[in-house]
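Yeah, one chain of the complex is gone here, protein chain that is, but the others are all in their spots.
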Amino acid sequence: MRTSPTPIRRALAAAAGAAMALGLLAACGSDGESGGDADTAEDFDFSCPERTDGEPAADAARNDSQPFVFGTPGDPTSLDPILASDGETFRVNRQVFDTLLDADCTDTVPGLAESYEQNEEGTEWTFHLREGVTFHDGQALDGAAVCKNFERWANFKAGYQSPNFTYYYSSVFGGFAENDPAMGIEAESIYKGCAADGLDVTISLSKYTSSFPGAFTLESLSIISPASIDAVADAAIPTADSPLPEYTQTVGTLAGTGPYKLESWDHSSQEVVLTRNDEYFGEPAKVKTVIFKTISDETARRQALEAGDIHGYDLAAPADAQSLLDAGYQVPVRGVFNLLYLAYTQSHAPLEDHAVREALSYAIDRERIVNSVLPAGGMVATQFMPPSLEGYSEDVATYDYDAEKAKQMLADAGAEDLSITFCYPTDVTRPYMPAPKDIFDMISSDLQAAGVTVEAKPITWVDYIPTTRSGECPLYLLGWTGDFADPYNFLGTWFATESTEWGFDNQEVFDAIATANTEPDQATRVDLWKTANEAVMEELPGLPISSSPPSIAFAPDVYPPDVSPLTREDFSQVYFTTGS
Amino acid sequence: MALLEVEDLRVAFGASTAVDGVSFSVPEGKVVGLVGESGCGKSVTSLAIMGLLPKRRNGRPAPVTASRPVTVEAADGGTVAAPTGPPPSATAVAPVLRRRGSGADVSGRAVFDGTDLLSLAPAAMRRRRGKDLAMVFQDPLSSLNPVVPIGRQITEVLERHRGLKGDKASKEAANLLDRVGIPDPTRRLKEYPHQLSGGMRQRVLIAIAVACNPRLLIADEPTTALDVTIQAQILELLKDLVEAEGTALLMITHDLGVVAGICDEVNVLYSGRVVESAPVRELFAAPTHPYTVGLLGSIPRLDLPIHEPLTPIRGSIADVIRWHDGCAFAPRCDRVAAPCVAGEPALVGAVHAHRCVMAEEVA
Amino acid sequence: MTIAKIEKLDRLIEATATARDARTGSLWRQSIRRMRRSPMAITGAVIVGLFVLVAVVGPWVAPYDPTAQTWGREVFLNRNIFPGPRPENWFGLDHLGRDMFSRMIVGARQTLLVGVVATFIGFIAGAFIGGIAAAAGTFGGRWGERLEAVIMRAVDVALAIPMLLLALSVAALLGPSLRTVMIAVGVAQIPIFARLLRGSMLAQAHSDYVLAAIAIGVPKGRIVVSHILPNSLGPVIVQATLVLATAIIEAAALSYLGLGNPDPGSAEWGTMLADAQRFLSGAPQLAIYPAIGIIVTALGFTLLGEAMRESLDPRLRRQE
Amino acid sequence: MLRYTVKRLLQLSVALLGLSLLLFAWFKALPGGPENRLLPENATDQQREALRAALGLDEPVWTQYGEFLARIVRLDFGSSLSSGRPIATELAERLPATVELSLAAMLIAVGLGIPLGYLAAKRRGTWVDFSTVSGSLLGTCIPIFFLAAMLKVVFAQELGWLPTTFRLTAGADFTEVTGLRVFDGLITGELDIAWDAVRHLILPAIALSSIPLAVIVRITRASVLDVVGEDYVRTADAKGLKPATVRGRHVMRNAMLPIATIIGLLLGSLFAGAVLTESVFAFGGIGSFVYQATTERDYPALMGFILVIAVFYVVINLIVDLSYGLLDPRVRVRK
Partner (left out) sequence: MSTEQHAEPHVPAQRTEGPDLSTAATGPVAAPLLEVEDLKVHFPIRRGIVVERVVGHVQAVDGVGLSIDSGGTYGLVGESGCGKTTFGRAVLRLEEPTGGRVRLGGDEVTAMKGEKLRRFRSKMQMVFQDPLGSLNPRHNVDMLLSEPLKVHGVGSKAERRKLAVETLDAVGLPKSVLERFPHEFSGGQRQRLGIARALMLRPDLIVCDEPVSALDVSIQAQVMNLLDELQDEFGLTYLVIAHDLAVVRHLSDRVGVMYLGKLVEEADSETIYEHPRHPYTKALLSAVPQPDPEVEANRERIILKGDLPSPANPPSGCRFRTRCPWAEDICAEVEPEWREAASGHKVACHFDL
């Protein structure tokens, strides 16, 4: 058994940050030419950009008296992290609870565990916890506390097992100790057990997957105090559509270890108030009170910031970024960790013809999309994963915009009067796709320029996934934001096996992914993922369009937190500055 | 000098003239009738005297309003021209008067007890209305505010002009109701107009009008909307009040029977002018103007032999020409001749005056 | 002296009568005549006239293809670069590099289409329901009255359902599209039309001329169709004019909610406005052009409708 | 009166039963079940199927309706798909905000609309009339989301007079009594809170009042025109009463009858109108909740909302009808 203590790397801040890229874009934008000098993967290191704003002086008095108000696009749903799968809930819980491992940029860094080790098969994970960590309720963190959390999750019953509530747990661990057939969870749990020894704790699995160790950074798997677990032991979720138990809706029941404590959650005001945890094990939070307030309307969020009602907000529209910057607001650029693609569903003729797919790929001017409608800092994607992940290959086949070539190829393939249905979602903004309709408009305009007749098929978001999954749409736009640093989180969910959503059967691709996913050794794994990427791009099941960071904005007099490609901002870093 | 002297009263709504130089007088304690068909200007005259016509705003010509429809109906049933507007009933003119946004041009004089009412400031006129001169309207239901108890509707006038308040006013209101013949007046004070019968309502209206013992009472078709037995009651009441108080009454009606029963003097109006005026007995005994003659011939009477054919006036009141072109009645007149359209006919005669150039022929 | 038909008298009568001649004609013609004096009606009619003109000739006079992203590479919405008015593009470019002026002109037709079709749906269906209810209530005896009560109670409850939710359901059923907007807005107006027509018909049903028709022996169906209905349509037609305005505005609201017209090939003001709402800070002109278009047009229809209502309203007419 | 009320309420329950069936059938017919809302986009098909089964969506429709109805009767509308909380709780918590906003909007509409309508009627046919009526109509012609955005741009961003979002400055410390912030601030003596709440109310209330304002102006104008033409106003004039008495006791008291009806109906529709306004101003009432439910296809929440709105609407109608008795003695006796 080869136990290799994995050194936890600090993220290396790259020289050419996207903040600089912003300036570059602004400079070259004035000539009005299409982004001939646009930034491609080669020009950038897609690690997280280094901060260039220094550390302005803090306004100590204000930090204590003035709450920091952050506008969020939606309400959180649950104060129990394990019962949530949405970003708005995570944003709140991340300030209050900690996970065993943390992510900085996309790298895995220490969390509650200072270090960890794994066995060679990747089935035993031992974490060495920090000393002196106490929960908000005064209890001390130890291995037993961690085990109590894992045991609680593994033994969830009834409605707790529904993917409605515990999507991430069952995604990572497959199932529960006793699967409830009524909840439809059938896969066997790969969680075998947890052993605690003082501050050391070992999680045993029956099978390795490449989700580990990244999965230990998932907010869902936050560690709560043992007393909290006892307190909520009786709270039941009898069915999948039961309301969430009361304790998930009111503050004060669950205790975490994070830099902030929950102060209140006013549902009618859509307001969550956090106060500083003075016993925090790390650097204490700068601002005493942080308030998350929901403003679902994109424009309203910007206006609230401009009017000074809030001090920052997430999911700034790409169109607003420049005006905000011009007005002195801060729009730090996140690293990219998502992917937008155009799928070619091969069950629809003539998309099963590689030449047609290739032709269509040449027809699309992805640079224009990236340069015009996506947030600054985005890039044209060459493969089905963002560049910051292991296994990103520089050697994949690329399909650069060439309208003439596309026309020619279509003619050669006998598809010059191709008419094709193209689906896109209507009522949604996704982090990887801020304005689906704009992107659709641009692509369909390009396709039409190449002689393809596009039949638009808008679908509402709730129906969009099932429709595209079923293979009804020959062309469609979709994407994904990674949960943690794991190539399988991208490639695996799409190309592990034959599926109606892609409609192709290429065993070479499937095998490449399966091999990479189950390889515990990192170096080998990286190469295997590169191979897989190359195979996928050779098959060309769809055209990766872009990886682009969702924008976040802050007031001028605020020192913003380090922005994260995973949108895991740590608000304890925020403070009000004296300047400006 | 009579109590009220109306001289050359003219009322125009935009381009159409409703009253075209009416003169008459109401002596103290007398009942004077103003009689004519719908559209002849009798209601407008009374409203002008009361100052209840909307004033025209300065410098802004009122929009052209609908006026009486014109139909030319020859004796042989020949040509027909075009009316629109309200049907010629007794109420038809009133809405025209009340249209806001336009207004009436009123000229001439209405001297009441030495004061020209037409030249009074609105506030001064308001102080006199309801006190020195009061009015009773045609439709007793619509003339009472449906959402205010009748007691309040009476006391507000006592409050305004006689300074009575609270219990005193209520007591006086009850007295008034008693005086106009409403049984159980104290209970009635709390009731709303819809709870009373038509006759009762008209009594209430009369009570309001006589609340301040006015010297002149104007009654505009006070019995037209009532049944004949109730009409008799109301006429009786009016007569009694006039006799008891010495109030002068200007009675406006289209019903010659009513005129014969209650009036001392009569003015017959046609198309905005007095065409004949006389003491009541003289008028009925010797009608001079062909219009008066025609009216009398149109009415079926109970006291004449049955089935005697009527002699109607031909055409309709819409068939008129302008007075300054000649006699407005000429198109309907059986005796029309060249002089009739040679220019304005003058009102001739003193006690029994008429406006017919062919009067000798008729007589 | 006998009747003397004097020449002068005839002339005088004629002179008096001609002044009134303008007041003949059918009720509609009279209303139109009355409206010609109303500044509201004139303003409304001029706006609506211009709008319809643009809607009709728009596609032929638009300088460019409104859907072509001809200048697509000159627009950078993430950097707030939206070329404004310039000689070749009078209103500048939209966020995808299309000619705003052409889009505005061509969009008028789509906008009119949305308004007209939505109104038509509401009108036809509402009039049908209201007509059935009124006819049943008037001539259907006790059972007819019950049917009427049931229908009208349902209409009452339907009135309580916000249009937005109705639209949402329609969109969920049909998918977001221009058709959805038309149907949703139209369906939402059904109860209003139904109530209006029913009320209007019941009022007419109690009129003397209906009694006269029965007395003549006119069959019931014919009474409804040829007597009651034509006389009841006035307020409904007025409402239709007002609904046209509402439809145009509501269509914009639905677009704002993402339920609107998703077809990139067409230009429709509501969709354009909803789209441009995103660029309000960087490129307000993109929102302002369609907003002005919508507001002015809606105002035009509303003024016209209000003026018509006033001119048809017998109570107000009485005061003339 | 009681008889009538009972009768109306009985009719209401029948109507609501029908409505619930209608809604149930309607939402059942809609494609795209709630599972798509509940799971992230790369959830597996297996997870989706599991959820559908767990939600009982594969049971017979009548069973589902039965359960639905049984719960509705207990005022249990189920739980919201987007927040996982009972819909009844969600609606109840958010009601005060919407009520406060609606009342404020109505206050503006009534306070401005009645005088303007009266003025227009007084000056019928003049430019005052034309501009008052057209101006109020203009308000109805501006898409509400655009109006709201413009109000914010002008008064909050450019002039900086008023806040753009929320009901109170975030983090304000206040005592909750009724949930109506202005009212609470006044009764608890937290005047700064009340003032803050008023400042936050102004812009959304103006935006929301645009349509009711126009309606009230028109109704008031028509109603006053109607009444001033009535004989009893002439009678009042003939009594020589002061103009203020004539206006108040005789004109407005009668003109109020149709206005009161309209105000009642508008209150019902304001709730629906609040959806866009509240979301644009992040006001946090029922409107925001419904907006969210709309964009996220949270059908149970929508269903609950529609039922509540329907009840509200019908009850308001009933109150209006009953209040007629207070306003109009003719009706009082008839019933």
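First chain written, first letter: the chains are A, B, C and D, and each begins at residue 1.
To be clear about the criterion, contacts are C-beta pairs under 8 Å (C-beta built on N, C-alpha and C of every residue); 3 or more make two chains touch, one makes a residue touch a chain.
What you see is a predicted model; the values in this text were computed from it and never measured.
Enquirer: Please pick, from C:Ile124, C:Leu211 or C:Ile292, the residue that touches the omitted chain in the full complex.
Expert: Only one listed residue reaches the unshown chain, and that is C:Leu211.
Enquirer: Any idea which of B:Ser16, B:Gln195 or B:Gln233 touches the chain not displayed?
Expert: B:Gln233
Enquirer: Of B:Val26, B:Met200, B:Ala248 or B:Cys327, which sits in contact with the chain we cannot see?
Expert: Within the whole complex, the residue contacting the unshown chain is B:Met200.
Enquirer: Tell me where the left-out chain touches subunit B, residue by residue.
Expert: 37-38, 69, 71, 73, 77-80, 82-84, 87-89, 197-200, 227-233, 235-236, 254-261, 280-281, 284, 294-303, 306-307, 309-314, 316-318
Enquirer: Which residue numbers on subunit C touch the omitted chain?
Expert: 24-27, 30, 207-209, 211-219, 222, 227, 230-231
Convention: only the chains that are shown with their structure count from here on.
Enquirer: So how far apart, in whole Å, are subunit B and subunit D when each is placed at the average of its C-alpha atoms?
Expert: Centres of subunit B and subunit D (C-alpha means) sit 52 Å apart.
Enquirer: For subunit A and subunit D, what's the span in angstrom between their mean Cα positions?
Expert: About 39 Å separates the centre of subunit A from that of subunit D.
Enquirer: Can you compute the centre-to-centre distance for subunit C and subunit D, using the mean CA position of each chain? Integer Å is fine.
Expert: Between these chains, centre-to-centre, one finds 24 Å.
Enquirer: Where in subunit A do residues touch two or more of the other chains?
Expert: 299, 306, 427-428, 460, 462-463
Enquirer: Among the residues of subunit C, which are close enough to touch at least two other chains?
Expert: 172, 257-258, 277, 280, 318-319
Enquirer: Please name which positions on subunit D make contact with subunit B in the complex.
Expert: These residues of subunit D touch subunit B: 121-126, 129, 225, 228-232, 234-243, 245, 249-250, 253-254, 257, 327-330, 333.
Enquirer: Could you please specify the touching residues of subunit C with respect to subunit A in the complex?
Expert: Residue positions touching the partner: 68-69, 72-81, 83, 95-96, 171-172, 175-177, 257-259, 262-265, 275, 277-283.
Enquirer: Under the stated contact criterion, what part of subunit D meets subunit A in this complex?
Expert: 31-32, 34-43, 45-51, 53-56, 78-79, 82-86, 90, 93-94, 96-97, 149, 152-153, 156-157, 160, 163-171, 179, 279-282, 284-285, 288, 291-292, 295-297
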